[in-house]
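Mind having a look at this structure? Questions to follow.
In this view, the complex is presented without one of its protein chains, the others remaining in place.
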Amino acid sequence: MPEFNFASDNTAAVAPRVMEALVAANVGRAMPYGADDWSRRLTERMSEVFERRVAVFPVSTGSAANGLTLSALTRPYGVVFCHEKAHVHVDECAGPEFFTGGSKVVPLAGAAGRIDPAALRAAIEAAREERSISNSALSLTNLTEAGTCYTPDALAELTDIAHRSGMGVHLDGARFANAVAALGCTPAEASWKAGVDILAFGGTKNGCLAAEALVVFDPEGEAAAALPFLRHRGGQIFSKARYFAAQFLAYLEDGAWLADARHANREAARLAAGLGALPEVELLEQVEGNEIFLTLPTEAAERLKAAGFGFYDKPAPGQPGRSGLRLVLAFDSDPAASDALLEVLRQMSAIRAVG
Amino acid sequence: MPEFNFASDNTAAVAPRVMEALVAANVGRAMPYGADDWSRRLTERMSEVFERRVAVFPVSTGSAANGLTLSALTRPYGVVFCHEKAHVHVDECAGPEFFTGGSKVVPLAGAAGRIDPAALRAAIEAAREERSISNSALSLTNLTEAGTCYTPDALAELTDIAHRSGMGVHLDGARFANAVAALGCTPAEASWKAGVDILAFGGTKNGCLAAEALVVFDPEGEAAAALPFLRHRGGQIFSKARYFAAQFLAYLEDGAWLADARHANREAARLAAGLGALPEVELLEQVEGNEIFLTLPTEAAERLKAAGFGFYDKPAPGQPGRSGLRLVLAFDSDPAASDALLEVLRQMSAIRAVG
Amino acid sequence: MPEFNFASDNTAAVAPRVMEALVAANVGRAMPYGADDWSRRLTERMSEVFERRVAVFPVSTGSAANGLTLSALTRPYGVVFCHEKAHVHVDECAGPEFFTGGSKVVPLAGAAGRIDPAALRAAIEAAREERSISNSALSLTNLTEAGTCYTPDALAELTDIAHRSGMGVHLDGARFANAVAALGCTPAEASWKAGVDILAFGGTKNGCLAAEALVVFDPEGEAAAALPFLRHRGGQIFSKARYFAAQFLAYLEDGAWLADARHANREAARLAAGLGALPEVELLEQVEGNEIFLTLPTEAAERLKAAGFGFYDKPAPGQPGRSGLRLVLAFDSDPAASDALLEVLRQMSAIRAVG
Partner (left out) sequence: MPEFNFASDNTAAVAPRVMEALVAANVGRAMPYGADDWSRRLTERMSEVFERRVAVFPVSTGSAANGLTLSALTRPYGVVFCHEKAHVHVDECAGPEFFTGGSKVVPLAGAAGRIDPAALRAAIEAAREERSISNSALSLTNLTEAGTCYTPDALAELTDIAHRSGMGVHLDGARFANAVAALGCTPAEASWKAGVDILAFGGTKNGCLAAEALVVFDPEGEAAAALPFLRHRGGQIFSKARYFAAQFLAYLEDGAWLADARHANREAARLAAGLGALPEVELLEQVEGNEIFLTLPTEAAERLKAAGFGFYDKPAPGQPGRSGLRLVLAFDSDPAASDALLEVLRQMSAIRAVG
């Protein structure tokens, strides 16, 4: 384990306030499977945060949150439309196909991690001949997989296309906090006001232990009625549910989740600025949240590793001698780590320049 | 929430040592998805506990543990044989059908929660015409659903039948600790030495927060090779895996899990003895672990509720005026609560006797 | 292949009129997948036969008809309630679990192959805690698996229970013709007027080559809207659909299907009467259609086989020295075959009586 870990925000520990909440919840008996006070308070709290009555289903992973949401919005003869780099398509070992009972996942192109509305329209038309569009879903991700944001308007453009075709809309919000923090809007504006039907609201990457939640914006609708059964058969109801609710309650308290996300975003922006100033670094995407995608000489990547920095890298396609890196900042990222990373690279540049 | 809660062992809080382990694990960065030190140590520790090299897959619920195990042992054209009261058949909203892709679950009769070997043999023969038995699984539960134990010999008799037919064996060990404590045998004797192929090892009911684990006794076999993929698509790999491993490490340390289970069992035996001495109480099953099944006058059940005791009850079938109750003792059960419960019932009896 | 085959009505050849219709349809080009004149006429014809506008989906096997119907009526978190001897439960290698994406199939008791209404009510109540009853289905079979009939009133009692719980009703009509012929009612009275939502209407056992059809009584409902997609992904739309429609058109023409079924039923009654008169034969069920279930001395079964008769037999449970047989009569059954079979048995009886 490297000392300076930029591999993912999920390498971070649990935020102190969340751990304290777990300790505080650890008193006495509580009825299982969500019939406890913490779970009840969570529904209230989420309804306040989102400015409308919502139904909340805590789950233990983002993949489960995505899969269950998609299974509530589609039928197996529908389609899941998503970005070609979407986690649901690329990183979940066909989890959506599993949870939905075999819906086809149709990947769509789009710059900067955002689905191109024209591509969505075309894909819906193409699928219409063979599939039930009204039993299909649009799956969006914010922060996107490219570390960029959809603005509420950009979301609304896509969700409007989906709704006009009778589809439901899923938002993979593994980094919803970073998106809302980046956009400076309200959680409602980044979700249901922009046409999202169910949000897979992530807490784990931003300071929780294992807390994701389906936030269903129509608590009287069909999806909300189906979800208690879907999550039951999916192995996602917790006997000691209080500890999942307690994490989220601490996460949401006093806007702590957004403050923490702002820290991560700010550090990412600062590090990106430093990296962008280096002649041998190329930033691949606009840094809008807490993720930085870049290429640099493979030699530099090796030097960083040798110095104890952790990150995911692979050869940059079509650029021999260069590597592609992802650097992720977290709620607890120490500015000194970023400075140290920049310093290693600057020294290399300096030596080269002299050489 | 009643003050004296006998509804389930899962109403208990987290054991202090487990919560302390979570706090202790909350330092620094750790690589995600099991590539952390705690997870590595867990495999070592489990291998010691079970006296052989095992593969370990932590998951967040018992239903997920059962479903994933069954999906690794069967093909959809196989069968899952289980007791007619098994949790996998009755309480998981068709979770096994979901995880296995549609295997038929075939319930078997048997007294005291234990599958009758003759019933198993007959069911295998009957299924053989239409199904692939070698792609089927036997699912056992210990503690059984009736609160009784299978002895290692009783397990071996059933697992031998299964293995001779080429089937794999799953053990639902939601209360494995209580079973091992009751049997006074080693964990190995209650699992692989008795023919179990994969144990769904429960920690949550006996003091963990949310920690169950698949313990695979052939770490080089097909099931172990399939499980990383099965749990991935099933939404059961945790980015902050260290906290799941840390729970189990604390649970297993110095035999704490068995000491705690012994306490629960002992309290159940003591309470059962007290209940059995009351003329109006009928114990329905031998109390071998931490669960008591009984009937008593509905009036007495109501009196207990009024006095603040919590438990699940329903009308006793065919016995008007009587209710069926389940009382479950936990690692932290206070003897005073049992005494108070007995006292309420004794007073009722005394009044009646006088009346 | 024995000369006198009572093994199943599906051992019969294709009825001449059906084969002639295939030959007659074999002219010129026709658009595929049901966009042909025969398919259009079939919808008209079925609507006449059932006295209301229906939607028709021809498929190639009864198992596919059952599986697709159940997949249109349930969601995976619902239940399929059926008789414990139902084909969907016993004989389809978990086909309903496959087609429905993992619904649990719950078998119900009931004498003479008919579901006991009390058992259905109890099972619904028991399932209600964990499952979505309004996404569940009741699956009935007429002729039943015991060769008996449900009367329209008996059907209505069960379908009423189902509908009051929001469930849909499937009728496995592999031998629907024999049931309608036996009941002397109209096809409508034996289906939608008695509360059936979708009939899996069998033609194959009564003279077709491979022709079963889903007859959907609400052609504007959700199930009818879903079925084009469900059968497509299920591999059940035929490019040369005209030949499936043509079979059914010939089958239904001038009531031929009912005349043929009456012949089979009549021969079964006659054979059963002969068998019932033999001292060593025990008829197990009332013979109401074209199937006879009986036990007789194993020696007699062997003698019949030696004489060239074909049937399915197995040891009669708990009756050493006796075998259980099923004899099935078909649209083309030759009375001489039945007479010959009776003659073999009478000779055995006579010899014994003398001995």
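The letters A, B and C name the chains in turn, as written, and every chain counts its residues from 1.
Operating definition for what follows: a contact is a pair of C-beta atoms (placed from the backbone, for glycine too) under 8 Å apart; a residue touches a chain by one contact, two chains touch by 3 or more.
The structure displayed is predicted, hence computed values, not measured ones.
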For the chain left out of this view, which of C:His163, C:His232 or C:Arg303 touches it? C:His232
Identified contact with the non-displayed chain, of A:Phe81, A:Phe98 or A:Tyr150: A:Phe98
Of the listed residues C:Gly34, C:Gly78 or C:Gly95, which contacts the missing chain in the full complex? C:Gly95
Missing-chain contact, candidates C:Arg53, C:Lys240 or C:Lys314, resolves to C:Lys240
Suppose we count only contacts with the excluded chain; which residues of chain B make the list? 75-77, 101-102, 130-132, 135, 225-226, 229-230, 232-233
Missing-partner contacts on chain C, residue numbers: 1, 5, 7-8, 10-14, 16, 19, 22-23, 25-32, 36-37, 59-68, 92-95, 97-99, 204-205, 209-210, 229, 232-240, 243-244, 310
Can you list where chain A touches the absent chain? 76-77, 79, 90-94, 97-98, 101-105, 130-131
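In the analysis below, only the chains that are shown with their structure count from here on.
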Give me the ID of the chain with the smallest distance between its Cα centroid and the all-protein Cα centroid. B
Per the C-alpha centroid definition, the whole-Å distance linking chain A and chain C comes out as 52
So what's the Cα centroid distance for chain A and chain B, whole Å? 34
Residue numbers in chain C touching two or more further chains are 76-77, 101-102, 130-131
